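A single protein chain has been omitted from the complex, and every remaining protein chain is retained in its original position.
Let's look at chain A:
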Amino acid sequence: MTTQVAVTNALEVSELRVHTLAGSPVLKGVSYAIAPGEVLALVGESGSGKTTAGLAALGHFRRGLAPAGGAVTASPRDGEPVDVLGLGERERRALRGHTLAYVPQDPALSLNPALRIGRQIAEVLEAHGYGASGEERAARVAEVLGEVGLPADENYQRRYPHQLSGGQQQRVGIAMAFACRPSVVVLDEPTTGLDVTTQTLVLRTVAALTAEHGVAALYITHDLAVVSAIADRVAVMRGGEIVECGAAEEVLRRPAHAYTRELVDAVPDLDGGGGLPEPDGDTETLRVTGLSVSYGEHRVLRDVSLTVHSGECLLLLGESGSGKTTLSRCVAGLNEHHTGTVELAGTALAPSTRRRTAEELRAVQYVFQSPYSSLNPRRTIAQSVEVPLEMLTELPKAARRERVAETLDRVRLSRTLAGRLPDQLSGGERQRAAIARALVTTPKVLLCDEVTSALDVSVQATIIDLLCELRAELGTAMVFVTHNIALARHVADRIAVLRGGEIVETGPVGDVLSAPRHEYTRELLANTPRM
């Protein structure tokens, strides 16, 4: 970018340093600038300081953090550039929402559940004295709702947030941010938690609004695929510093910094992957027939059937609410309210773990989505990994210890971490420990429920590699539950697409990805952002 002249930039952050109150640095001199109408993506993994750097643009610092040098300059639409950090709290608040706007991560948490959405948007306008009269403000509310692609009529404005879908809620959040015609908008991972189709819609809305109204947008995200879809420029952050900054196309195609390259390589790509071990495929390990689950009138699963062979990986793909977790929990024996049968190598399994034999329990193992909640915070890693052996085998203590140590080696987790508590480990290490717990009984079927969705991309890549290696080593049949179709070629041999509790399409990965038969699969593929 050559247009680095101070006057043209809507937002300029220079040499910003932020320390914790204890004095350890969080940002070590971060500089970036955004021109009107431009989208700058601030990319980084958890702990890189991207959120701190983004919120600093609003003059906001989370509790426990304080600025320690540098400047943030924002240019309102009509007026002189303002030094945001030099202002008092009262002036800063006046600036926020008016000149600097913010779109939070989770719209469900940030909208007031007791206020109708029209009222909620009007409140922003009133707080900042936008417009001369009530009618003018009402007109602006209708206009901004139209701009984000929502119906602007009275009826719609009278809805409460819970009557909207996640994507609609997020667009209301965006409408609130754009209501006062700000010159800078900070978006904090606004599409995390939305399914891909909705994500595409929200991204388009943001792109259109920023271009149309000449708003400078700072888009904080960890998802490089999203970056390529929306950003003009990218700043890659690591350890409180910007390691690379440039045009999005340039940075993603030809990363100059080693870390950026690492990140780009770790992103699962729809077309990438391959080179998976060939499953031996002759023995049918898991067979699910006619599985249905309903809670009252609501049917979560309808007559689902699938099979997995030994050494094979089935990708169970579905959006939130598709019933994919319910399905895997039924197989694991954690959900006993189902009809239909789950067979393990020809023998039917009882619906509840309480009535399964120790051998059956050892054979089917489950890895939970979030390693932050699946390990007891008050027990050490070794203790947690030992539990299945303790409950399901007759092994003496010494033999159990030995098995735990072997399994920790197997998941490439240092034995020195065995005595630690979960909160002393990183997310990736915790997930390895959780996988070790599932593998310690050498199961025949391993159910992985969104095991990478709580992890950073580079960690996700290592966990997926690990799972693939283990599958080849142990010949375990694997069911990999996910919402991310981009992972398909990286982990799975076959795909089953779950929608509204029904399997709408199933087949080998290559076939499904290259020639999807069902409308829904086609839509998913079209909306998945590619690098």
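Going forward, contacts are C-beta pairs under 8 Å (C-beta built on N, C-alpha and C of every residue); 3 or more make two chains touch, one makes a residue touch a chain; residues count from 1.
Throughout what follows, contacts and distances are computed from a predicted model.
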Just to verify: the chain that's not displayed, which of "Calcineurin-like phosphoesterase domain-containing protein", "Protein LplC", "Peptide ABC transporter permease" or "Menaquinol:cytochrome c reductase cytochrome b subunit" does UniProt list as its protein name? "Peptide ABC transporter permease"
Filtering A:101, A:361, A:445 or A:492 for touch with the omitted chain leaves A:361
Of the residues listed, A:134, A:377 or A:508, which one is in contact with the missing chain? A:377
Which is it among A:139, A:348 or A:391 that touches the chain not included here? A:391
Among the options A:309, A:437 or A:471, the absent chain makes contact with A:437
Cross-chain touch to the chain not pictured, restricted to A:82, A:224, A:332 or A:509, is A:332
Could you pull out which residues of chain A are in touch with the chain that's been left out? 332-334, 353-354, 356, 358, 361, 365-366, 368-370, 373-379, 384, 387-388, 391-392, 421, 423-424, 437
